[in-house]
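One structure coming up, written as structure tokens, with questions to follow.
One protein chain omitted, others in place.
So, subunit A:
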Amino acid sequence: MEKEMTPTLLSNSFTGTTNSSGSGEFKVSRRSNQKIKFAASLNHNNNSDKSSNSVPHKKAIKVLDAQRRDVTPLALGPTHLEDPQSKKKPLSLDDLFFNTGANIFKSSSVADVASSRLFCSSFSSMSTMESGLLSRSCKTEDSFPLQDVTPPPPVHSAVPLERKGLPEENPDQGFDVTLTETDTFSLLDISPTIISEDAEGAEAVKQRNIHYAEFCKSRMANDNYSERSTQAFVGEPKTKHVQTNKNSSVNKSTTATSWDMYDSLCKPVDAGETQEADQEDYFVSTKKEKDKAEGSLSGDTGSTLTFVVEMETCVDSLTAESDQDKIVLSESFQNSLLVMERVVVLNIFQPMLAAFRGLPVLKDPYSTEKKPVAMEQSTEDKDWFLTPTLERLWAFACPLSIGRNITSMTWNKRNPDILAVGYGDWSSGSPKPGLVCCWSLKNLMWSERIFPCHSSVTCLDFSANNPGQLAVGMYDGSVAIYNIQAKNQVACIANSRDTSKRHQQPVWQVIWTKQQLQLSGEERDEVLVSVSGDGRITKWLMLSDGFNCIDLMVVKRIQDRKEKPKGNQEKIENVLLPVTPVLCVDFHPTDAGIYVIGTWDARMHKCSFSNSAHFLDTYNKHFSPVTQVEWSRFYPDVFLSCSADWTIQLWQLDTMTPKMSFTSVQSPVDSIKWSPNCSMVFAAVYRQRMEVWDLSSSILLPTAVHHAEPGVTLGSVLLAKGSDCVLVGDSGGRVTVYKLKNFRAGKQKQVNNLDDIMQAVPGSLND
């Protein structure tokens, strides 16, 4: 039996009515004859007309073609279960996209293709799949591009089928349907005509057109036509999360200071290096990278204060140590250390140093300690009638030097703040190694240069031409020159230990003297002269083959004609006897060719630099070895000598007898020194005391006396230039500095001339 199939328009079957009624009808599109076999389907009530709302039966219809292939048109949605004949509509894009299990048809109004399908959550309904039908549709239609969708074979009946009921007795048997295509029915044929506007009859055509347009408009209200808007397919936006690194921002600013610009000009071009080396910024930061980055800005000054960051206090031990080593080894750090130490010490000793320099000692207004100053101040007002005293200021002592006996001290000729002290001790029989320390007034607690010597140091002298050179004479007879600008072993420039002609006996004095050599014109060359216990007065030179010496003179023991020879010795003039040790020497301040030596024989000789054979003069007064001779810097031809016979004698050059003599205690005089400031003051050191003589106030008694502490003997004395201080070196290794207070109270009075004094002494102290 044939199923009745009436071609009806299917245009409305998707218009939102769930119960799609009627039979599907396709526009006739092509001619094909196909035989389709329909499996029996029972109820076709719903096939009769499209307006009926009948509940479809549940029985499926199968269509088989001539080759018994199942060409049952597949339903697009569950609604089409009821109506198997409702063929596929001209597929919209929506169907293709959303039929993947999407329950679109069920959930939304089928009619409104565009909006509803788009905005319903198609994915959410994806999960609900209808049964096999949909899945089947999924399978087959997924791969369908639109154009491949073949419209199902047109349901077309060659003959209008009568609406008959199907045979009900054997529903499964099937019946054959033959479909053929008819000829094209031409329903309407109007040939278009175009006429020009100028032609006659154009008006009529226009009128007709207008009529027609109005007619069309009026027909718009017809239910057959409905306006529908469509919308282009717009892809659904999809949210996607993306993550990127945050762009960190750093505040940077700089102040272009003039030194900043100068540095940029002067620094090397390599920027990488400058970042490393150019630590111009003092930015406090915790990270090195930040530091480097800001180093390239080469420092901000005003902005640093606002950007100061709290610093980590925890120190990474490894980096700290390596940092420390790096810092410590750098030269500038050592310099800073030096300066810092000096500053710290100067802070401590500031009042003493102020007193040393003759500056007023200011009291610190904030100091918490109370000083008993009031008493002293009141007494200082009365200046005339006070006894001169020595006020102890400080002592040069450091752990290295304590305990060593001081034998000599000397000031530097160029820098009056530098003091060289020689330490040596031979009293115990075997001489110990000596030490030379160079102290600076800027650091009173630690000697800045320490040179150990292999033998006890007996004498020192600074050179005037090369102020950094210090000549050292030692107990074993060697003479060395040290360069105090160097710090360690390289300081010793010359040492006479290996020289063949060196002294065999202790060198008792070294002295630099300016001699006018033939070769040099105006410049006076300096020559180092040493006197030693082997009776030789030698001149030392730095020759090409080393440190060598030339004997100026060999002092031989002579027997005075007047002396009675002892024993069997005959009275012979200038008998060559064993040499006599020379204990001291001093060159004339103005005429460098003349010098005076003091010998063990208690004689003093005036010698000439050029004459190596004879003495020019001999001064006999002392009974014991003459320990020190010193010319006065203020009065020409006046020199002072002291000896172990407890006396100090004042001589004038051409007078064979001393002008004045000073005695105070019965103790050998070890050393005397003129004051460099005042022509009338000199200091003398005995074993247990030190005396300062001011000839303008008294010629019989020392003006000030200082007693040594028990247990120490005083070895050396020195007066400071430009300051009223006297330095005393003792056997404890200390150089104590005393200020001469209330000295020369007679400043206001007329200063006596030394000549006057000498002449005032009645007669001469001839023996």
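FYI, a contact is a pair of C-beta atoms (placed from the backbone, for glycine too) under 8 Å apart; a residue touches a chain by one contact, two chains touch by 3 or more; residues count from 1.
By definition in this document, contacts and distances are computed from a predicted model.
The complex appears with one chain absent; UniProt names that chain "Dynein light chain roadblock-type 2" among the candidates "Dynein light chain roadblock-type 2", "Integrator complex subunit 3", "WD_REPEATS_REGION domain-containing protein" or "Small ribosomal subunit protein mS39". One of A:348, A:361, A:543 or A:616 touches the chain omitted from the figure, and that residue is A:348. When the missing chain is restored to the complex, the residue among A:337, A:543, A:616 or A:656 that touches it is A:337.
Contact with the undisplayed chain is limited, among A:77, A:422, A:477 or A:715, to A:477.
Residues of subunit A in touch with the missing chain: 257-259, 261-263, 279, 281-282, 284-286, 288, 291, 299, 301, 304-305, 308, 310-313, 315, 320, 323-325, 327-330, 332-341, 343-345, 347-348, 350, 364, 366-369, 426-427, 429-433, 445-446, 452, 454-455, 476-477, 488-489, 497, 504-506, 533, 581, 600.
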